[in-house]
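In what follows, a structure is listed as structure tokens, so that the remarks can point back to it.
Every protein chain but one is kept in place in this view of the complex.
So, chain A:
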Amino acid sequence: MSGQTKMFGEKAFDLLKELERSSQTIPAFDDDGVRQVLEEIKAIFEENVAQASTYNASGDRSLWPLLNFRHAALQRNKRCLLAYLYERCKRIKALRWEFGPIIPGDIKQALCEPEVTFFNNYSKSLAAYMCSAGYNQGLPIDLTNNLRPPKSLYIEVRCMEDYGKFELDDGEVIHLKKNSQHYLPRAQVESLVRQGILHHIA
């Protein structure tokens, strides 16, 4: 245990601080940090168990505060660790709303394997829910669309990269070439705007 030089719970707090301060969408999963915190929890717990049995046997009241203190440290570690994971969960959920059912490659590297599983399951439940939300009309409501209140039917967009052909609902096909500007129905291009392929001009 690193308790010789460091206080209890410091590492756990570091985990949270780093996550909070990072400007990335989601920083890489801190495998090492999580392991250290878990080890600290385990070490504290074992010490406590050992001393608790001495305490029970001898009834030495002087051990009582120490036991309490360790327990508090343990709780704090646990809480920080779970908060860390929960915050990451939240960001992973946000990914689903932002990028759709497939995680972009560079972000995927930042996730650990259980997190990818979590994302996939979440994505599946959400998709299932969205399908059923359209009820028997066969018209699933795409909840990830319509994220902002509509101001106008059409928006002016500039194309940021060569996307190729894009077919509108009424069958009209337009060519999205880099730097070309178009005046398109907002509802149909919203996802492209969010992916950064189109840029909404004013």
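One rule holds for everything that comes next: a residue touches a chain if its C-beta (ideal position, glycine included) is under 8 Å from a C-beta of that chain, and two chains touch if they have at least 3 such contacts; residues count from 1.
Criterion: contacts and distances are computed from a predicted model.
For the chain that is left out, the UniProt protein name among "General transcription and DNA repair factor IIH subunit TFB5", "Inositol-1-monophosphatase", "DNA replication complex GINS protein SLD5" or "GPI transamidase subunit PIG-U" is "DNA replication complex GINS protein SLD5".
Of the listed positions A:Ala28, A:Ala50, A:Leu82 or A:Ile102, the one in contact with the omitted chain in the full complex is A:Leu82. Not every partner is drawn; the one left out touches chain A at residues 34, 38, 41-42, 45-46, 74, 78, 81-82, 85, 89, 93, 112, 114-115, 117-118, 121-122, 124-126, 128-129, 132-135, 137, 139, 141-143, 145-146, 148-150, 152-153, 170, 186-187.
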